[in-house]
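For reference, the structure discussed in these notes is given below.
Note that one protein chain of the assembly has been removed; the remaining protein chains are unaltered in position.
We just call them A, B, C and D in the order they show up, numbering each chain from 1.
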Amino acid sequence: MLNSTYIALIPLLPIITFLIIGLVGRRYFPKFSGVLGTLSLLVSFLLSAFVAYQYFFEVGKVEGVYQKIIALKYVWLQFSPNVAIDMGILLDPISVMMIVIVTFISLMVHIYSMGYMNGEPRYATYYAFLSLFTFSMLGLVLSTNIFQIYIFWELVGVSSFLLIGFYYEKPSAVAASKKAFIVTRFADLGFLIGILVLSYYSETLDFQTLIQRLTTEGNYLTSIVSASFLGFSALTWGLVLVFAGGAGKSAMFPFHIWLPDAMEGPTPVSALIHAATMVVAGVYLVARLFPIFSNSCPGALEVVAYIGIFSSLLAAIIACTQTDIKRVLAYSTMSQIGFMMFALGVSGFYAEEGVGFMGSMFHLFTHSIFKALLFLGAGAVIHYVHSNDMKDMGGLRKLMPITHLTFLLACLAIAGIPPFAGFFSKEEILLACWNSNKLIFGAAVLTAGLTAFYMFRLYFNIFWNKEYKSHSESHDAHHGEAPGTMLLPLIILAILSVVAGFVPFSHLVTADGIGFETEFHIGFAIGPVLLAVAAILLAYFMYVKESLVPQKFADTVKGFYTAAYHKFYFDEMYLFITKKIVFNLIGRPAAWIDKTIFDGFMNLIASVTESVSESIKSFQSGKVQDYAIYFFAGTLGFVLLFIYLWT
Amino acid sequence: MNTDFFILMKSELSLTLIIFILLILKVWDGIKDNSTWLHITNFLLLLNFAVGFISSADGMLFNGMFHSNNILVLEKSILNFGTLIISLQAFDWLKSHKHVPEFFILLLTTLLGMFFMISSGNFLMFYLGLEIASIPLAALANFDLGKLKSSEAAVKMILLSAFSSCIMLFGISLLYGSTGTLSFSELPGLIGGGHLQILALIFVFVGFAFKLSSVPFHLWTADVYEGSPVSVTSYLSVISKAAIVFVFISVLGPLFLNFQGMWYNMLFLSIVLTITVGNLFAIRQDNIKRFLAFSSIAQAGYILLGLSAGNQMGTSSTIYFLLVYIFSNLGAFGVIGIVSALAKKENISDYKGFYKTNKLLSWVLTISLFSLAGIPPTAGFFGKMFLVTAGASHGNYILVIIASLNMIVSLYYYLRVVKAIFVDPNDAPIEKLNASFSAKLGLIICMVGVVLVGFASCIYDYINSLTI
Amino acid sequence: MSASQIIFYIIAAVIIGGGILAVTSRKIFRAAIYLLFSLLGIASLYFYLNYEFIAAVQIVVYVGGIVVLIIFSVFLTHASGDEMQKPVLWRALFSGLAAVFATALTLLYITEHTFIPTANAAVAPSVKNIGLQMLSTTQYGYILPFEVVSMLLLAALVGCIVIAIKIKTKE
Amino acid sequence: MTNLTILILVPLLTAIAVLFCRNSSQIRWTSFIGSLIQLGLASAMMYAYITERAIGNTAQMLFQQRYSWYSALNIEYFIGVDGISVVMIMLTACVVVAGILISWKVETLTKEFFFLLLLLSVGAYGFFISLDLFTMFFFLEIAVIPKFLLIAIWGSGKKEYSAMKLALMLMGGSVFVLIGLLATYFATNTGNGVHTWDLIQISHLHIPVQTQMYIFPFLFVGFGVFTALFPFHTWVPDGHSSAPTAASMFLAGISMKLGGYGALRVATYLMPEAAQQYSWLIVLLATIAIIYGSFATLMQKDLKYMNAYSSVSHCGFILLGIGMLTKTAIIGAVMQMVSHGVMTALFFGAIGMIYERTHTRQISELGGLLKTLPFIGTVYVITGLCSLGLPGLSGFVAEMTVFIGSWQRPDAFHRIATILAAASIVVTAVYILRAAGKAVMGPIVNEHFQHLKDATWNEKFASVLLIVAILAIGIAPFWLYNLIAPDAQIIMENIARVF
Partner (left out) sequence: MSEIGLTHMLFISTALFFIGVYGFLTRKNMITMLMAIELILNSVNINFVAFNKYLYADKLDGLFFTIFIITIAAAEAAVAIAIIIHLYRSLKSIDVDDADLMKF
């Protein structure tokens, strides 16, 4: 049986590390922090791997079905006998998969950062934040309770905020971190309300109970389905709102605007958070609630699917036009997460119908590996070139051979070239789309082609194209390779990018917990692969040498190109909404009203009192006879008043 | 004549004795030094205050013209006590004055008048007491002989008080005409409530309202307070006012209460006007005596609020409040008196930066003002609370609301003074003042009272046990 | 109309006429004289009511004391021949109207009211009765107010002296 | 520690002791030690309370003491605590210690400053333990004037105006409370027409609904003014921003909670039917305050103003929780009181520390403080995060409890109110991050900032104390929750009687 103690250690080790580094490490052993963080994460990773092994191959499966195992559960806040926020650990295929991914990628990033962040004054703080993030992410994926996931959701968000804003002296980094936090916060509002809606009708916050109550016929399901608001059932609302939270974290349209900016953070952070782990939280969330989506509310699932495919395509198009390599990768991430999303959206629940779900999870798995690799590779490049812009690069293949090779492997993986990891997962997704929605399938194939194109555009621009000209004398013109701590993760990840596709995923992670056999249709696979190859070739012709072709191409579709280059003006739209509408039309008037009307009212009372006081001062004229007259008039007034009027 | 006579009239007799002692000493002309005079007087007043603790009894003398009981003795003791404090505080001012014994003869005569007024059994005694309590006061108001303001105050006071007592007298005469008696014990039964009697009643009430400075009969107050010497002002605002209220409680209450509804309405109107107008005027004063005059007008409104309850709680609360009021107002006037006598400054703006030079005096003034504003933990809070509670016991919440809302305004102007003392910058604040021991003693007594009387519920309980 | 009525109306006319002139005459000395007439009229009214003692007091105190005092003070403060300033118009208007109105109102109430005379036998307001009662401590005795008012007179005396001394020392 | 009177006496005696101190060092240390004793006593009291509860003492109020005071008016000195009071007392004790530590450098009129601070805490303790309405009012009013003096004398900016406004508006509030209390008193009848001020007794008496309907608005508005009930909140921005640091901390941390506590303990508990009837209005006003406060905060340029306006918004949650009239929401309201108390005290503390060093509070003039003042910057960020409701810190727990409680009211009106209130957390995030991003992070904008000294030991002590409190609530809210829940249950039962 699983031992809860060491399962609990998986998330606890990072938080303990965070506390140690944060409270004492920063001051007393800053240099050692990296090692400490890495070691603790190594242990965490080994434990995860061990748990995964135990779960998948020893204890997880009962009668052919992977069970949801609650390894730990503490009541955190008991609102009523039914409703409670628990803190616990839930093991099921997806959470186990996730802890492995999170700890592994995090470990890689920790190792990598020892080289990348070397010499950084806030080196220890960096590791503290990384640990905090890892803890939050692990807490998120292990949640037993929808509120627990929300709590860690927010913690992940704040870790992301801290890491994006790590270079806090750069205004752009601060702005990006703010943007990331606020946009996701806005989405989280939906999540929160969604939780409230779901929990109100199901009278629970516990995942298992929630899913059980909202998927089986009964009072709970009836009440939530029958309650309607603006024409949609409360269930739809609840799920869509929860999905909104997921969309925020996963940078789905329309909440995607924060992700490209988030690249202001240190590159390893981008690899960890904004490529491999945190951004897939949305996918994870939908997967977590997948039974409800799938069984009780297909409408909400459709929303997921369309949002996913739209975001995916949108991101792919924008990615083709960007020149900042990290931004390209960011859009690529968004696009790939879109894949995962719509894969879920088109998926069924049981057995083979659930191939979309499986494909999504599979893609999540493979994507995290090769996208981390891409980011780390990009990091190595940036580390050397000291620029993010691909225009400053070119011809680096000779200077950084290992980086070059790993990057190439990752590009092939993401482009879906067999036999690299991406090919297999993408294949399952396309299959699922083909089976359920041809429209999405078409868009997905197109996106896949675009993916191959822009990835290789990136690749050629970095490593081929013009010769690299160093801007700085200190650069060793012949040896640009990063230190060993950075290369090691690259190599490990590259190897995994090659082999990860062969994991028999459909036997391990499925929607209903029952494994199934996927068939491999060579005929079905050939189309997308050929498209990808064609896209790569196109990219090769356009970018392998410095040429005017791309410029000409861009000019022919100028309007569209410009729009895409400017990310379809989403930032501007948001800026318009926040600055002009929220700030100018709500905030400013609110502040004005407060100062003028409410405060003014209080001041008015005071000044009215004052002026009344001023206006009646003439009664006190200082003349005795006036006093006597008032006296006498008062007397008469009293007489008349009390004899005739007020008796 | 028997021992009863001495017991029942003990306060009056001791006071008369003191007056004569002072008169004889003056005529003997052996005491040249003002300080000696003051010490002698203070000692005599202390003895006089002690007389209040001699056993007392319920009873009537002179065929009902004079009556006395425990509550009346208590009231007189309160007045004696206040007078003692005023006398202590007057030290710095009187030290250089030419007419110290005369001052006390006049002052004590008015006190005697108040005593007779409080103990009066019929309108004649009441009227006599009232006049004795006001005519010498006008002379006292003129006691800053070199100051024009002082004379003006005296003129305003004597003319208006004569006018008001005339109107009151006319009312009394009509009451006499319609009932045939002047005795307070017989009158209530004979009052039926015809128009003539209402007219008479209003005339009498107006006389009261004048003395109590209730709006619109208050106009003399500010001018007289401002012009009179500080000691006289404090005497006017505290002792004179308290005496009038005591008269009302002990003597006239039953008479007016016969008019039930109308009487309440009259009070209602007076309370609303008095508190509001008093506050409105107080807001914009700069002379601190004038400021306190208006504040005391507003306080009079609260006193009326207590009286309006028309029950035991109202009576007890009013007496209690007056006790507290004596402490707090005399605390304030004590400081003002010291400043006026030593620094010759009487404006609020002069008090700017006062805290820098005179820490203790500032605190005394501040605490007194807080007590007047009804801020805990000072006794003023309890006093005012009980008054408002009593007012509410009648069930008329409109009145309570108006009275309570006015507390905000009153807080404003008290805080204005506090602000001047503590906050406002001033290049030339009042210099460090060296008050006499006796003035300080007076302030200490006031402070002890202000701080402790609120917590000592036994005082209220004692008052409550005496009232009916 | 009987003789006593005629006498009464004459007295009334003197009182009220004297009063009106006393408060309206622009010459202060004349005003004092009109006041004197009015006060004498009141004294005669007391005589008319057979209250000789009070009438005598009225003449002694008012005519012999107060009016003389007033006239002296007029001399002290005023050139007797000067005309006084006209009253302020709005005050005069208001006071006049208010006084007339109030008089009417009061008279209305007086006539409205039914006075019930006592059925007991009358006591003669003779000097002897008055004297006895004034110094008696028993029923209807007025010794207490008599003594008390002496304190007032004493105080008034002291007060006047204090204020007067000032005048002396100043000059 | 079951003699609650000590809670009043300790600060009082400390205050008196301060008067006899000779130099400012003595004054500081006396106050500090006094406040530590307070904290110790409060903790001991909480421990004793929990122990008593654990051994099954189910009395509504523990450690009761009852002495007749003004017997003629049925006024008693009647004190006792339940879970809600206990947590409020703990809050007060923490804030007092922190406030005194933060004021370590007050050099002008040191004696008076600490005296007034301590006097303020006397009022707060007394208010929280009083079970007699009169005594309660007495302590409520005690707390008003020290605030005026603290702001007017030691404040900054347009301090005189602010101090006066604060004093008058709070006085207005207490006047309303006074009227309400009087009416309550006279509405009670314990037999033979005898009235009572005894809160517990009144809760068992049935005041006629019609009467309640008149009384409740007075009580609620009165207490509401203290806790920034819209539209009576306008003293908050000016008052807080002009006050010296410790006074801001006390004001926001303790004084505003008096109102919330009163609105719950007196208005709602004693007038259940009226609370029921007026619930919609309270919810409406609270929601407006939350939304409107947060938007107004968005526009502020001064750190203190920002925090003051955000207090309006955050205190809205207290009133929202009370107005929702569900057990969870009420618990949430109390938790919000504690949470906001600690958090905002720390916030003002941090701002004070920043101001003391940079001499500006304008967000636009600040920048990069994290570089030179890492400790203070971090504190600011932590409180900011608490303010915007980060899990693991107290704000989150409290707000979520309010939301969950509010969501239990199923009709559209309450739903919309809850959603709007919840929407404010986004706006909160915006303004907090804007301020933090500009002032604490970003490049150093002023050369002079390079040479600033980071927090001294006293400031660190204060900050750590409050941060520990924030974390203790944020990470382990159940202890707080369990303390409050039974008493919220009692309040709810009184309300449920009506349904």
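Definition applied: a contact is a pair of C-beta atoms (placed from the backbone, for glycine too) under 8 Å apart; a residue touches a chain by one contact, two chains touch by 3 or more.
Predicted, not measured: the structure shown is a model, and the values here were computed from it.
Enquirer: For the unseen chain, which displayed partners does it touch in the full complex?
Expert: Spelled out, the missing chain touches these shown chains: A, B, C.
Enquirer: Among the options B:Glu12, B:Glu75, B:Glu152 or B:Asp461, which residue touches the chain absent from this view?
Expert: In the complete complex, the chain left out is touched by residue B:Glu152.
Enquirer: If the hidden chain were put back, which residues of chain A would touch it?
Expert: 617-618, 620-625, 628-629, 632
Enquirer: Spell out the interface residues on chain C facing the chain that's missing from view.
Expert: On the side of chain C, residues 2, 4-5, 8, 12, 15-16, 19-20, 22-24, 28, 31-32, 35, 38-39, 42, 45-46, 48-51, 53-54, 57-58, 61-62, 65-66, 69-70, 73-74, 76-78, 84-85, 87-88, 91-92, 94-96, 98-100, 102-103, 106-107, 110-111, 115-118, 120-123, 125, 129-130, 133-134, 140, 142, 145, 149, 152-153, 156, 159-160, 163-164, 166-167, 170 touch the unshown chain.
Enquirer: Would you write out the residues of chain B that touch the absent chain, in ascending order?
Expert: Those residues of chain B that touch the unshown chain are 123-124, 127-128, 131, 135-136, 138-139, 142, 145, 148-149, 151-156, 158-159, 162-163, 166-167, 169-170, 172-174, 176-177, 180-182, 222-223, 226-227, 284, 290.
As a convention for this text, only the chains that are shown with their structure count from here on.
Enquirer: At what distance in angstrom does the C-alpha mean of chain D lie from that of chain C?
Expert: 70
Enquirer: Please work out the Cα centroid separation of chain A and chain B, and write it as a whole number of Å.
Expert: Averaging C-alpha atoms per chain gives centres 77 Å apart.
Enquirer: Which chain D residues touch at least two other chains?
Expert: 168, in rising order.
Enquirer: Which residue numbers or ranges of chain C touch two or more of the other chains?
Expert: Residues 105.
Enquirer: Considering only the defined contacts, which chain A positions touch chain B in the complex?
Expert: 606, 609-610, 612-614, 616-617, 619-620, 622, 624, 626-628, 630-635, 637-639, 641-643, 646-647
Enquirer: Spell out the residues on chain B that touch chain D in their complex, using ranges where they run on.
Expert: 313, 316, 370, 375-377, 381-382, 385-386, 388-389, 392-393, 395, 397, 400-401, 404-405, 407-408, 411-412, 415, 418-419, 422-423, 457, 460-461, 464
Enquirer: Could you please specify the touching residues of chain B with respect to chain C in the complex?
Expert: Touching chain C from chain B are residues 1, 16, 19, 23, 61-63, 65-66, 98-99, 102, 105-106, 109-110, 112-113, 116, 124-125, 128-129, 131-132, 135-136, 138-140, 142-143, 145, 177-178, 180, 194-197, 199.
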